[in-house]
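Okay, structure first, notes after.
One chain of protein is taken out of this complex; the other chains stay put.
Chain lettering (A, B, C, D, E, F and G) follows the sequence in which the chains are written, and residue indices restart at 1 in each chain.
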Amino acid sequence: MKNKPLVGIIMGSDSDFNVMKQAADVCREFGISHEVKIVSAHRTPNHVKEYAANAHQRGIKVIIAGAGGAAHLPGFTASHTVLPVIGVPVKSKSLDGLDSLLSIVQMPSGVPVATVAIDNAKNAAILAVQILAVSDKNLYKKLIDYKKKMEKESLAKNKKLKLI
Amino acid sequence: MKNKPLVGIIMGSDSDFNVMKQAADVCREFGISHEVKIVSAHRTPNHVKEYAANAHQRGIKVIIAGAGGAAHLPGFTASHTVLPVIGVPVKSKSLDGLDSLLSIVQMPSGVPVATVAIDNAKNAAILAVQILAVSDKNLYKKLIDYKKKMEKESLAKNKKLKLI
Amino acid sequence: MKNKPLVGIIMGSDSDFNVMKQAADVCREFGISHEVKIVSAHRTPNHVKEYAANAHQRGIKVIIAGAGGAAHLPGFTASHTVLPVIGVPVKSKSLDGLDSLLSIVQMPSGVPVATVAIDNAKNAAILAVQILAVSDKNLYKKLIDYKKKMEKESLAKNKKLKLI
Amino acid sequence: MKNKPLVGIIMGSDSDFNVMKQAADVCREFGISHEVKIVSAHRTPNHVKEYAANAHQRGIKVIIAGAGGAAHLPGFTASHTVLPVIGVPVKSKSLDGLDSLLSIVQMPSGVPVATVAIDNAKNAAILAVQILAVSDKNLYKKLIDYKKKMEKESLAKNKKLKLI
Amino acid sequence: MKNKPLVGIIMGSDSDFNVMKQAADVCREFGISHEVKIVSAHRTPNHVKEYAANAHQRGIKVIIAGAGGAAHLPGFTASHTVLPVIGVPVKSKSLDGLDSLLSIVQMPSGVPVATVAIDNAKNAAILAVQILAVSDKNLYKKLIDYKKKMEKESLAKNKKLKLI
Amino acid sequence: MKNKPLVGIIMGSDSDFNVMKQAADVCREFGISHEVKIVSAHRTPNHVKEYAANAHQRGIKVIIAGAGGAAHLPGFTASHTVLPVIGVPVKSKSLDGLDSLLSIVQMPSGVPVATVAIDNAKNAAILAVQILAVSDKNLYKKLIDYKKKMEKESLAKNKKLKLI
Amino acid sequence: MKNKPLVGIIMGSDSDFNVMKQAADVCREFGISHEVKIVSAHRTPNHVKEYAANAHQRGIKVIIAGAGGAAHLPGFTASHTVLPVIGVPVKSKSLDGLDSLLSIVQMPSGVPVATVAIDNAKNAAILAVQILAVSDKNLYKKLIDYKKKMEKESLAKNKKLKLI
Partner (left out) sequence: MKNKPLVGIIMGSDSDFNVMKQAADVCREFGISHEVKIVSAHRTPNHVKEYAANAHQRGIKVIIAGAGGAAHLPGFTASHTVLPVIGVPVKSKSLDGLDSLLSIVQMPSGVPVATVAIDNAKNAAILAVQILAVSDKNLYKKLIDYKKKMEKESLAKNKKLKLI
């Protein structure tokens, strides 16, 4: 990505990468410049702060943060910026993602995190595109096309069904 | 509100109003034009569709949708628009809000809903402001001020504590 | 199926087909004309509406709808028809089916969905047959026979047990 | 009710009556003959069996069964009849209705219970009306009218909202 | 088993046998005559009733009942007998055994089921032996020996540990 | 109670007494000698051990143990005796009794606790009577009478219903 | 408190004070110098960092942190210090404390939080005393006395019971 990134994709650990790379894929598909970083709320808190506090100045418009277990990264990021922060609850080894979800979504008044479904980094990126599209007509059109394509693909599966 | 609304606040039932009015309060605080409507995914689905499908043309930039139980309003709205849709899980009579939360947040790939904490319509509105602020420097500054004010108020509580 | 279908079996995605085909199997076993379609509450909402709104005119008597996660298809269908809608919560990748179940069963007053067990499309179809049998003596007899056969098969397993 | 009842409303205990009477109210509203009885899966199992086994002969077309905790009444009823059985999970003193819901909805293959939302006996009755309407055009029209009325009432709440 | 069985081990389906055979193994280990049967609360309710109602006359002293999902067998059995009924929640395909557990343990006042851990048919049988031992000194001694053996085996594992 | 107690009713704290006294009431109703004691697994572990280890010698036949939260009393008691131990999960201030239930019922192989419903000390005592009745014909008859009385009372509620 | 505080008690909001003041009470009872502060992980993150990072230098030995909902304060504190951090999950308005508990206890490898029961700030302080007592014989003796007093009080309740 040569352009200055508009979307920052961060995650707590490289074990989250398999899930979070879907977010990068969607950004690429929509032609949105982005960056991917590992910053841990618990292991590198100062880097999270620095990342969150400087993101706006660096031109970042939306931050996508994925984490699992006691998943504090999205909320911690949101405490250091007023940019929209999208949280991806990554399923961890126990409790089937419930801990990750509740740790991310149940934020206190004043500091929201826009939470998406467990392990659904793809939706996090689509939401980021929707946010950017609020002031970008071209992107808005791409989203309309994306939605139409989804509709077509969904309907097309009916043909496949008939062959079963 | 004389201006064309930028934020649409919708809810499934008037019983959700006590929670959802907090969203309107925040919009007012930030000087953002908004509208409040009751449209039910299950009782008035055609109006939801119409609302969602026309929102963009009417100048709406972000939709906040609150619902409880099998809370389909946010997801149903998101299926008819590519505007960012923020979902507020409203606690219903049983299960302490878990049903509302899961029905809203666990959306399938392609159709995200930006979910906030149970009953936290205030955060939904702050998130809406953050989204609008992506392309509105003035609003961005207001958010920075809001954050500073929150910080001050939080610290000020320590004085109160000493008097206890 | 040459006859006009009496039972409509719909699902949100082709990934639900492995579960939902059990419903078609039961219909076939009872000689009930049926159809199987993929219509997504979130990706093809207009087709869901069309399907639900026209089902009665097309001769459909009961609709079986299966979906997972934030499973809105059954409720969304029920919002557009007064035909009985049977919901099958399909287990999704996280939360072991709890999200699917709560999203389907916790419908608000006025718009019921007849919910069956997680992944139990077979029971959805038996329920559909029971509903049709309310006004079809022949079908009622078949259900009685089916119940007797189940009873026999269950008892017969005791013999198998003795050989272990 | 002078006519032979078409809908049987049963419950495990008189403490369930506050919830279950909503089902009787809906039947009355639709002019459907019905009866209300207390039969307990655990305290009067023989009466449940008798009730379920003879219901069809007595002209009952649909059974609505409400129970809480380890709520076996709906499933137990379904084991003795092939009439459609609708289960209402009644919230009990602990666990916020989750025990009632799971005990009713998670029925094994072969013996479905059409489960509605926790404490939502109203929806159970609407579902019963929908089932009867499959072969009763007059009732079908009443349901259409009911749905339209609901729609109107829901929309009308918007006016009330403006006055707040 | 030539002797008249003292312990009746019943289960809802042959799929429960892998779990429930542990109960038979413990009975055998303690030299307690027992029988194993498949009777389903939902598929063969009359046989469950017959089994439960006649058990006392046939010399059965304790019944162990295992079932999964909406697990009604133990409670249904308890409704037809005053013998102690021990319930084994068998983990089913979804919800990790929570549905089975709550369906069995949350019995209403008047009709208890002695519930053991999920899938722990072994403990059900030990509990049955403890119940029989209330009036059987020989059995009581065997239980004391069993406990001592368990203690020894547990302590012996420390030696194994040192070799790791 | 002048006679040597047959049933020992123990609880972790006097705050459990409101729930646990129901067990004493049932014992009284059946004419079974019993004793009530507060012994805490965590505050007076040596007394729990002493109580459990000596219970058999003192003539106790069944122990009923109630506790809440991380409810260890029933399991701890069971570790020091081979008498049947019945556990009553007492609902505590958070989590609606789920913690109490799981802490009591999920015992490891070798050391069962006969668990009853949350806060249902009445059922614990009925279960204790059922256990004693295994070798006491008189008690067995009383249980049959109790069951018949319950049945009558349950049926009688139907008359009350008609007056509503 | 004139002495330099050994225990720092922090909480996310003044609404947590009713719970957290129990921790201060216990410290006072054991004569341990302490301080109480409101610092919010989300509203005043820099103050949390400062607090945590400087605590050791200021002579703090143990930090007790209480928070509710997406309760990040304990984990965030632990990310900035290697002092033992004790987390108190404060029950919030929804989900009965489960969100607070999971957000605090499920910390990733490398950054533990010593979690106590929901709303149990008293235990947090006792744990803090136990930690300080590892190197303070006097405090160790006080804990022994405290335990004995608890034991006595628990036993004494049996007398009260007899009077009921």
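By our rule, contacts are C-beta pairs under 8 Å (C-beta built on N, C-alpha and C of every residue); 3 or more make two chains touch, one makes a residue touch a chain.
Model, not experiment: these values are computed from the prediction.
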Displayed chains contacting the withheld chain: A, E, F, G
Touching residue (missing chain; options F:V36, F:V88, F:I104 or F:I131): F:I104
Chain not shown: contacting residue from G:M20, G:A70, G:L95 or G:I131: G:I131
In chain E, positions touching the absent partner: 91, 96-98, 117-119, 150-151, 153-155, 157-158, 160-161, 164
Positions on chain F contacted by the hidden chain, ascending: 12-13, 40-43, 45-46, 49, 68-70, 72, 75-76, 78-80, 92, 94-95, 98-99, 102-108, 110-111, 113
Missing-chain contacts mapped onto chain A: 13-14, 17, 21, 36-40, 43-44, 47, 69-70, 93-96
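The rule is simple: only the chains that are shown with their structure count from here on.
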CA centroid of chain B to CA centroid of chain D, Å: 35
Shared interface positions of chain G, touching two or more other chains: 13, 40, 43, 69-70, 94-96, 98
Which chain pairs touch, all of them: A-B, A-C, A-G, B-C, B-D, B-G, C-D, C-E, D-E, D-F, E-F, F-G
